[in-house]
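Only a part of the assembly is drawn; its chains keep their places, and the rest are absent.
Every chain is named by a letter (A and B) in the order it is written, and numbering of its residues begins at 1.
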Amino acid sequence: MTEGFVLLLGGHVFKGITNGDFTLIERMAKVVRDLSKDRKLAIVTGGSDTARRYIEAVGSLGGSKFLQDQAGILATRLHALVMIAALGKSAFPRVIEDYDEAALAFQLGKIPVSGGMQPGQSTDAVAALMAERLGLGLLVKMTGVDGVYDKDPTRYQDARKIEELSYDDLERILRDKLYHPGRYELLDALSIKILKRSSISTIILSGDEPEALLDLVSGKRTGSLVKPR
Amino acid sequence: MTEGFVLLLGGHVFKGITNGDFTLIERMAKVVRDLSKDRKLAIVTGGSDTARRYIEAVGSLGGSKFLQDQAGILATRLHALVMIAALGKSAFPRVIEDYDEAALAFQLGKIPVSGGMQPGQSTDAVAALMAERLGLGLLVKMTGVDGVYDKDPTRYQDARKIEELSYDDLERILRDKLYHPGRYELLDALSIKILKRSSISTIILSGDEPEALLDLVSGKRTGSLVKPR
């Protein structure tokens, strides 16, 4: 697989920052730098505990959901900055705040790295729009789960990972609330709408194993693949 | 005292965010809202543990001091957003990223709230430039210490608080390393240079007692006063 993709890194990947352990980020950056030699990559970073704490603070002090989203966006941009540092010269040298700027980064042969963009949009939606803007046919989301299961794997021992499914399947799983809802589910509704309208596939992988990305590009099936149809 | 001032809130004021305790921020916001009815106020927010952790992450992963400063700035802007939420309609509705925008906020009768602005500048320097830009003659810094001492109060039991001193005195105290250096001292060198050139006084107060600000404006001496001459 030599085509490019958008890599969405959930907050899970950045959880070591709290206690000064940057190993996972370093491993991820190494894999990304290697892969970027042969293909176009763009990165979107999610939030984590930091995002959650500041969102809670803004909300508790009377800030609107809009302001809470703005806090979440600032927090995800901290992660984007961390990835830019880790990627060194491979990255476009500032946090992307605008999709056209990501296209500019591509024309320079650099990896655009963004966090959130706008209130009302999760980083799922940002990653989907980024893929659409850059003409990439694949989104790889690496986060705390290693694929889509037929029921919530954190609650049911007999949950089975689904190797391949359609967005319609995924929407049905989410609608039937087979998952206990956290802040955002596997992929949120807006992102699915965009991925469908532009026929972009998604692969859900565990963020704990950056090296699984190498398997993926060498053709090995891993995680779950969600296809437009 | 009815004249306006720049209020620099050290990370100390925001330390409750980590464990979900927003009381101190609420008290501070209440005092600021009250004071802003009679006088012009501008707020600059510092960083805290969040800033330190992300700065460390960026540095450990190979990011330059410049990128580290950028991480610090993003983190202080999270605090600015928290203050905007807490101040409600009294605040200018977005984080100030440019001194001219702060002047615009003033013309609208709103409180400008900023975090850091530029790599190479501490929030001390931002607060000093803000006062200069807005034509305010006073900076009030509220942080983890309640004044300037003749030696480091965290190490010497007999340290005595100095009620009033000049910037030259302060520079001598800092140069003679009477304080154990943290990331930034009471006021950093660049901020002192700006405060001196524009004859702006500084009051150092404890960030644990927002209500001390009320004493201050009613004329009661509290904390330490640093005067241009």
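Methods note: a residue touches a chain if its C-beta (ideal position, glycine included) is under 8 Å from a C-beta of that chain, and two chains touch if they have at least 3 such contacts.
Note that this is a predicted model, so its numbers are computed, not measured.
Colleague: Can you report how many copies the full complex contains, not just the 2 shown in place?
Modeller: 6
Definition applied: only the chains that are shown with their structure count from here on.
Colleague: Take the average of all CA coordinates in chain A, do the same for chain B, and state the distance between these two points in whole angstrom.
Modeller: Distance between chain centres: 36 Å.
Colleague: For chain A, which residues count as touching chain B in their complex?
Modeller: It comes out as residues 17-18, 20, 22, 25-26, 29, 50, 53-54, 56-63, 67, 70-71, 74-75, 77-78, 81-82, 84-86, 88.
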